[in-house]
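Contents: one structure, followed by commentary.
Other chains dropped; remaining ones untouched in position.
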Amino acid sequence: MKSSEVNFDYERSARTGLDEVVFAAGKSVDQIAYIVEAAVARQVRLLITRLAPAQFEALPEAHRARLDYCAVSSTARLGATAPLTRAPRIALLAAGTSDIPVAREAERTLRYYGEAIELFADIGVAGLWRLTERIDAIRLYPVLIVVAGMDAALPTVVAGLTHSALIAVPTSVGYGVAAGGHTALNAILASCSPGIATVNIDNGFGAACAALRIVHMMDRAVAQVAIASGEASPLSEES
Amino acid sequence: MKSSEVNFDYERSARTGLDEVVFAAGKSVDQIAYIVEAAVARQVRLLITRLAPAQFEALPEAHRARLDYCAVSSTARLGATAPLTRAPRIALLAAGTSDIPVAREAERTLRYYGEAIELFADIGVAGLWRLTERIDAIRLYPVLIVVAGMDAALPTVVAGLTHSALIAVPTSVGYGVAAGGHTALNAILASCSPGIATVNIDNGFGAACAALRIVHMMDRAVAQVAIASGEASPLSEES
Amino acid sequence: MKSSEVNFDYERSARTGLDEVVFAAGKSVDQIAYIVEAAVARQVRLLITRLAPAQFEALPEAHRARLDYCAVSSTARLGATAPLTRAPRIALLAAGTSDIPVAREAERTLRYYGEAIELFADIGVAGLWRLTERIDAIRLYPVLIVVAGMDAALPTVVAGLTHSALIAVPTSVGYGVAAGGHTALNAILASCSPGIATVNIDNGFGAACAALRIVHMMDRAVAQVAIASGEASPLSEES
Amino acid sequence: MKSSEVNFDYERSARTGLDEVVFAAGKSVDQIAYIVEAAVARQVRLLITRLAPAQFEALPEAHRARLDYCAVSSTARLGATAPLTRAPRIALLAAGTSDIPVAREAERTLRYYGEAIELFADIGVAGLWRLTERIDAIRLYPVLIVVAGMDAALPTVVAGLTHSALIAVPTSVGYGVAAGGHTALNAILASCSPGIATVNIDNGFGAACAALRIVHMMDRAVAQVAIASGEASPLSEES
């Protein structure tokens, strides 16, 4: 491992509101350890995704002790998590129990950025009542992340029942023609319900980031109103 | 066109309960005309599918006059249609208005064999009320043919709400990742609702045949009970 | 594992005649154990599919003791199996010996619901006599499940020789262009024999459910005739 | 054309903030004409997408006169367009001149709902200065729709430079491995910049709807703040 192989984008948060995050799949243990050390040395916090249990176990004990690791979602966090200071604005819907790891990746990412979520799990439309009995609660959230595999019919039905911004996450749950999540992805993209946006298969992290961009813009809109009405001091564009 | 190129399977009905049907796509006008003439000469009736308007128009006037042609479904029927002697047992559900040509192919095929249908059209789950307000009526039919394109979420939701035998037909409605109907097909195959069976993309004819096999077996079951209880005379296996 | 991740659809049977079944692939051992415990607590029976031997072995001993596990088909059943009270109505055809695990998944699912089957194994059409010498016995069954991999020519030939309702199950047996079962699936969907319906690759469970929907409708038809002729008391729609 | 084939979802707007929109591709002229007549009779406005010039020309003159048709984007609008009462909040970025038809579909959809846009066209990253010289202006918009074909590198670079919510639209511009837009779609989904959400290939309409969901939620957030601070009267959840 040579230091010239890593060139971390520490300024990304200032440019985009989102940190550079370490995608561990395919990285060597040496490379991951180097990145963790650099973050510790620089005193910045860090989010690591796709860190398989075997990779985590291979890290030096000192690193492992510092990391808040979650094996279900294969994520690790270094450093303090932002405190939760408001009610959740993002609802996380999961069609089936097998979709939980992807949902947890989204949840852990949002929590890293200080956003709480409300989970609505196992509400796939094969048992429609599971969704309809909860739809009024779901409608209250301005941003919905809908995680579904197999035929991914859930986002279509939800989008037909709500006003909220909706990010769908296809998952690789299933086998045969479903395997890999391409059918879920394509079904979401081809949905007859308008206004669904999507991300890569199993990309709970990416959905969380898309949701963060939306809530950040909601915050900016509110802040700009507040400024206009003299209630608050001006915020910069990056706020 | 040489007669040696055609070798019609006139006995198929005796073996399977279903006639050999002419698939016109890719056949020359000469070949189709020859087959129609042979059927007329033999005094058998005939169903032709995928007969494009241009093919139909290119047939000799005498042939066209004999055929009951439907441009929406690209089907033609030669000879008398069986009279309808009972209430419909098959419900035909179409998710959107664009799915009608495929649904009509199924309807015309069933009618050729003496089966009436009830049509429930434009009930896609993006507007869920359209389905739920009709679901009690749908449940009364023992066999459902569900025609849907794009993400084909309708069969999943219907299967979760009914006991009936359910044949789904994916359609090629849509564009981008949906085009060609492969996403609809795969979504149906990967459905989280159990017990959905499917046929090829846009294959309204095949779905009708699968439905016919089922109602034929329902009839046989009833007949066997009747025989057992002494109400009717025995039926052969082919009945 | 949090209880909020599971939301079991215990009412599915009332709505569809089929229980919610646990699809174990991709679920953690914790999740499966939780579901088993909940079923035991609620005193309901359970069918689990795609439960790999490694997953089964990782369950607590108390759970393992309660489950009727079959490693060939990767299925487990919890609770009493319905008694068999009639002769089999469903024939299970398997093209080759390698297709047996998928056939056993179908068989075990049907047995869970009280349906016996007759197995016709290793009758692929490369040795045509194996099929033709048994075809008269096969024709007696109103519902056929035909399991085949590689080029899946068996369903086409069987459909051309029988009146029965026919559910084909493509399998992932084979390699090269066959691997994954997509060729078997596509060959079935493109079959020149009319009236074949199909399910996902290796989906013996789904084929069993489609067959159950058909025999349930046969039963309903018979019951309705009986009611009409005064032999039996009325049955509700859900019977 | 039978009226039973159409079952318009007039209440969709109340449920989702977005009308049911007519997808004309694959519909017959008869079906489209029927839908237009029904909307006129009911005195509702209508948006039609994918209405090819040949379809438009085949409509009765009376219908054509009522429709505001745009051949570039293949869209038609019936009835009054909402007045523009505020500065644009959505920026529309198009990588190349060939992406304009898709961008115009998005623009016309947004305009139908009363949203103005600012267009930044022909800013593909092969000539990076075209983007960097405009990036400060782009950053001011809370929602970005980024339309790009071929390798679709533009959304990745834009997402790395902005805080805004970002909806990418892959287009079918290109040939060989690009044709159909699948490469653009996959490149967007696999982007190394976090927080990009996407829609189907060439789906300018869908991107506009996703953007509308976001600005509606921004409006709701602002309204809720206003309510809390006593500046405005309460708004219902649908506002």
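Per-chain numbering from 1; labels A, B, C and D assigned in written order.
Criterion: contacts are C-beta pairs under 8 Å (C-beta built on N, C-alpha and C of every residue); 3 or more make two chains touch, one makes a residue touch a chain.
The model shown is predicted, which means the values in this text are computed figures rather than measured ones.
The copy number for the entire complex in this file, given 4 shown chains of one sequence, is 8.
Note that only the chains that are shown with their structure count from here on.
Under the contact definition, subunit A and subunit B share the contacting chains C, D. One copy, subunit B, sits rotated relative to the other, subunit D; on C-alpha atoms the angle is 90 degrees to the nearest 5. Judged by shared residue numbers over all numbers used at their interface, subunit A and subunit D contact each other through mostly the same positions, with over half in common. Rounded to a whole number, the gap between the C-alpha centres of subunit A and subunit D is 25 angstrom. For this pair, subunit C with subunit D, the centres built from the Cα atoms lie 45 Å apart. Between subunit A and subunit C the centroid-to-centroid distance comes to 37 Å (mean Cα coordinates, whole Å).
Each of the following residues of subunit C touches two or more other chains: 12, 15, 185, 200-201, 203. Taken as a graph of touching chains, this assembly has some other topology, since it is neither a line, a ring, a star nor fully connected.
Touching chain pairs in this entry, ordered by label, are A-B, A-C, A-D, B-C, B-D. Looking at the complex, you find that subunit C touches subunit B at residues 12, 15-18, 21, 139-140, 142-143, 159-167, 185, 189-190, 193-201, 203, 205-207, 209-210, 212-214, 216-222, 225-226, 229, 231, 237-238. Against subunit A, in their complex, subunit B makes its touches with residues 95-96, 124-128, 150-153, 156-157, 159-161, 174, 176-178, 182-194.
The part of subunit C that touches subunit A in the complex is made up of residues 4-9, 11-12, 15, 20, 23, 25-28, 31, 35, 50, 172, 180-182, 185, 200-203.
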